[in-house]
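Every protein chain except one is present and positioned as in the full complex.
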Amino acid sequence: MTASRLSSGGSAIDRSRPISFSFDGRTVQGFEGDTIASALLAADVAVVGRSFKYHRPRGIWGAGVEEPNALVDVAGSVRATPNTRATTEPALAGLVAKSVNATPNAAADRNAFIDRFSRFIPAAFYYKTFMWPDWHLFEPRIRAVAGLGKVDPDWKSPGPADQINRHCDVLVVGAGPAGLAAAKLAAGAGKSVILVDDQPLLGGSLLHRDAEIDGKPAAAWVDGTVAEIEGAGHLVLSSTTAFGIYDHNLIALNQRHHDGRPDTLWRVRPRQIVLATGAIERPLPFANNDLPRIMSADAALAYLRRYAVLIGRRIVVATNNDSAYEVAGALATAGADVTLVEMRKNALPAAPSGVKLLAGRALVSARGGMRVEGVTLDDGTSLAADSVVVSGGWTPTVHLFCQARGKLAWDETRAAFLPGDPVEGISVAGALNGAVALSDVFSSAAKATSAIGETKAVAPRSTGAEAIGGVLAAWPIPSAKGRVWIDYQNDVTAKDVELAARENFVSVEHLKRYTTLGMATDQGKTSNLAGLALMANITGRTVPEVGTTTYRPPFTPVPLASFAGALGGELMSPVRRLPLENVHRANGAVFQEYGGWLRPAHYGGAGADADRTIQDEARRARQSVALFDGSTLGKIEVMGPKAAEFVDFIYYNTMSTLKPGRCRYGFMLSENGVVFDDGILVRLDENRFVVSCSTSHVASVHARLEEWRQDRFGRGAVYIHNATSEMATLTVSGPNSKKLLEALDLGLSLDDAELPHMAIGEGRFGEDAVRIARVSFTGDRSYEVSIRADRAEPLWARMQETGKALDAVTIGLEALMILRAEKGYIVIGKDTDGTTLPHDLGVDGPRTKRKNEYVGRRSLFTDVAMQESRLQFVGLSVAEGEPPLATGTHAIAKGGGKLRSQGFVTSSYHSPTLGRPIALALIERGASRHGETIDLQHLGMLRHATITGPCAFDPSGERLNA
Amino acid sequence: MQLFTCPFCGPRDETEFHFGGEAGNLRPDGADVTADRWASYLYMRDNPKGATREIWVHMNCGEFFVMERDTVNHKVETSIALDSAEHA
Amino acid sequence: MRNLAEKWAVVPDWQTAAIEVPGLAIRSLAGLSQYLVSGDLDAWSKVSGAPAKGVGAFGKAEGERYAAQVARDRMLVVSAAPLGIEPGWHEEGFGVTVVSAGLQAFEAEGSETAELIARATTLDPSAGSASAALSFAGANAVVYRHGDKLRIHVDRGLATYLWTWMETAARNIAAAAKG
């Protein structure tokens, strides 16, 4: 037994609430307030995980986000996630933790043998081998041993994560002394403040370092300050990590909950950001410095004071700086036998009482297997130890500053990169800015908030003993004996850095990628600086000349669920809903998604044979009368003094000649000449048109109308209103459509002379105005009746009721697709693609005749547009008795031993009315090849078909007026 | 997430906007425009690294405008409505 | 063919639909007359006797007849009773389109309304904006205050989506208040 829980103390734990959880199958006792790591230490568990590559036994290094070793898969609790840092994860009752990358467990990993071959598998060895006979032979085995934790395939989401947007004057990141002081001063200046800290308890270093502020013990000052800030209505978020600063200083926070809720993502747009993110302690370089129970000195102090865990009986404290003296003293006071090994010779602080000081000495190696047993110093002295705590100096947490494009400045006396020139909207304070003594921390906080405005708050004063900041740089050196570990999690040693340099991977980014230094889940928080300092040494450059790699979000790993929020299921790419959806549901409609709308595909219920139902609907539609909900068709109004001139420019077809009360079919082209949309344009009066574009193009057509209006015609010329949702459009089609409509008594004459094909009429249904358009997408006489969307239900019901006597059929979109294909009517995007020009569809009139300008015009005369071998729109017929061609089938030509596509089938159905398959296709030179039989291929199967005109049914168009 | 300024609505998040192309790319009218000139209008771009002048639309209010901004540091300088901008 | 209606929530009965969690109540508003008016808004004002300018985002509208600005030259006119104005182009220089059924209106009230806003839009509700058109839960909506309530108008086709979204947000708001 080396580590143990002391019988008293521990500011973070509640001894009245014992808990237990499981780690690698054994039960671990702890208290509420413990982290998994503190409870494991209290239980004297030394090996908590295995390293990524060599499966080296590893113990707890830190007490916070910098932890490289202690990763566990957490399950069975309110949170379930792999690769969780034991140092930040609360030890909740009933939690099940499992060490990662270890089989069966961390203490006895059967892949531990890999370490014995480490000399043959240095950094990047995999680029040099596994090539013969083939990488695929080796890869599966390598994949199996790689990776850290495990995903639970049966895991169920607890629900979507919450996402909250906030605005404030000042956001302070870090609630240590600098952040608390900054928040207090900003609040005192009358600014709205948000203060965030990634720890469950606020206070930062004040939670375990000696300090007295404004005459009060640190803990009391922290509590008082937090109460004051919260009391003034400001937002204070604990367990919340500021993980990214994005463009224009948007700052993203991830807040953890411990009540079963998923984490919350906050997007905060502050006017000013104060970064008080502190600093992270570095390891010291010596051989075997990765053995379990070699730990950060600051962490050892945190475990002692926050959790009342004394990590050993016989402890070597090794340091190059002043900050470890308090640690050594506290460990000795708690009862440990402490030796302080100090690299520096002169100007040292006094040795704490009860601590044996060895000055001017450094560790060269540690010994031990599953935990450290002792160390050897550079003078050959050997010391026995059950724990070694080290402080290699402090690395300011500059991540967020750099994400905001801040540049760093190297500070030789502190042996660290500090924030350089200021970034607009961001100020820095505290240890991040190199402050060590509490007085300096507070003055940096005052400076960081000075530009915010005059504050009524009094800046805090340090009234106790002050820390001092002396440090002697201690970097790994070339050709050191043994394995000196730099990146614990990714198993990068000093020798790996030397190898990278030898092979010319000397750029800092090459170093990172070649050795994987800093690419683990801790993103190199404890390792990056040592790695690049060694590279500087080897290549004869200074540390700033080598530079750092780019800091990227997130600062610590963030659950994917936080980013997704509620954006999933029906809240992702939401479908639009028909006004009559519930009526269709009640009538047995089977719905599909078409062009962003949920629409009836067919009726007859989900139990029906869909193909038969659709065939039946299409057949009956031609026999008497069909009812169809066409509400999704676009209804975009174009109004104003230049409306006619405007639609002429927008459409391929001349539209200004259209008479009021009449409709015309036309194409809209893109500027590259491609047919973008087709539809009916209605002219209501001299200055008012309605663009009835296709369902899926309403938003894009609206946008392009608005664009041309503002870009070419000027705002006063024309105005665009999208009124698509205002009206439901109920279509009546078929030989008996007029009869049905007449029975509705809509108050207008349906006489063909007064309401011919392609004309509109106005009528009433009860109290509501209706607009009737005689247009047809079936080839039969048809009427589109539009009525206010919220009043459509009675009209639809009347149509259904009236239709009974006429054997009317209600059809879904699938039957309509058959009907229009029988007529050779196109669906843009199905029968055309992003290369189809209007003349490919046989509409060449405007191209050859129009003299005025229109969108896409010049593109119809390029070399390619004039080419003879263009794909042209045709029909295809197959031999009697053969099944329909598959949509997507290609027409093929053979030549030179190779196949070549000469077009493809765009639509294909069985026509119930014709009693045979019909198909539409785009075929090379198709318009001039009617009657020719061609070869087609689908999934390797060869078929034949004869090219015909696109229209297979009623080519003379008599039924439009029948 | 960038903040753009709609000349009418003021600052809004970038998700409310749509890129409309480089400013000053004037459309040549007519069927007799040379192929190169037409291709230049359709396809060729300055695509500058640094200061740029672009057409954007604020999708919520439909305002088309000219925005001057920097394509590297994403700093936004000015935005003015299309019909009051020097459109050349 | 799989019936996709099974996976999408049924369109609510707007007469009775309500979202209620502590501090937040949302319901659908029926019977409003709504008009898109574009063009010379001063001319419109003269003809209709209504104001020539609408409230902006989170602006405060009052009374039975008011307008929300949706673009530089366009507004959404809202009235409890129908306005006796012809849809279409008016020679005075403005155009009118009825959208009473095209836009579905919702009203939210309660102390947690700010939390609903904080989840639906990144726009700062205290900053103000000349247009009331904004992305609300990802949908283009017209959003303003009416009295002490929040009104949201959204395209009818997306009303069910927005409702489901607000139900989810309300659950999160309630859970956050409890946590």
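First chain written, first letter: the chains are A, B and C, and each begins at residue 1.
As a working rule, contacts are C-beta pairs under 8 Å (C-beta built on N, C-alpha and C of every residue); 3 or more make two chains touch, one makes a residue touch a chain.
The rule is short, and it goes like this: contacts and distances are computed from a predicted model.
Enquirer: Refer to UniProt and select, among "Sarcosine oxidase subunit beta", "ABC transporter permease", "NADH-quinone oxidoreductase subunit H" or "Inner-membrane translocator", the name of the complex member that is left out.
Expert: Listed in its UniProt record, the absent chain's protein name reads "Sarcosine oxidase subunit beta".
Enquirer: Which displayed chains does the hidden chain touch?
Expert: A, B, C
Enquirer: If the hidden chain were put back, which of A:Pro122, A:Gly374, A:Pro641 or A:Pro884 would touch it?
Expert: A:Pro122
Enquirer: Among A:Leu499, A:Val583 or A:Met758, which residue is in contact with the omitted chain in the full complex?
Expert: The one listed residue touching the chain not shown is A:Leu499.
Enquirer: Contact with the hidden chain only, please: which chain C residues?
Expert: Residues of chain C in contact with the hidden chain: 2, 4, 6-7.
Enquirer: Over the whole complex, note the residues of chain B touching the chain we left out.
Expert: Missing-chain contacts on chain B: residues 1-2, 13-15, 17-19, 35-36, 38-40, 42-50, 52, 54, 71-74.
Enquirer: Since one chain isn't shown, list which residues of chain A touch it in the complete complex.
Expert: 52, 80-83, 119-122, 125-132, 135-136, 139, 142-144, 146-155, 157, 244, 246-247, 250, 252, 267, 495, 499, 502-505, 507, 509-510, 513-514, 519, 521, 523, 550, 552-554, 557-561, 563-565, 567-570, 572-573, 592-593, 670, 672-676, 828-830, 832-836, 859, 862-865, 886-890, 892, 898-901, 904, 937-940
Assume only the chains that are shown with their structure count from here on.
Enquirer: Would you mind pulling out the distance in Å between where the CA atoms of chain B average out and where those of chain C do?
Expert: Between these chains, centre-to-centre, one finds 30 Å.
Enquirer: Would you please write down the residue numbers of chain C that are in contact with two or more other chains?
Expert: Those would be 72, 74, 122, 127.
Enquirer: Could you tell me which residues belong to chain A and also touch two or more other chains?
Expert: Touching at least two other chains: 267, 269, 715, 720.
Enquirer: Which residues of chain A touch chain C in the complex?
Expert: Going by the criterion above, the answer is residues 159-160, 162-167, 257, 259, 261, 264, 267, 269, 566, 570-571, 574-579, 581-582, 585, 589-593, 597-598, 601-602, 606, 610, 637, 639-640, 643, 684-685, 687-688, 715-716, 719-721, 723-727, 788-791.
Enquirer: For chain A, which residues count as touching chain B in their complex?
Expert: 246-248, 250, 267, 269, 405, 671-672, 703, 706-707, 710-712, 714-715, 720, 853, 857-859, 861-863
Enquirer: Per the contact definition, I'd like the list of chain C residues that touch chain B in the complex.
Expert: Residues in contact with chain B: 56-57, 70-72, 74, 122-123, 127-131, 133-135, 140.
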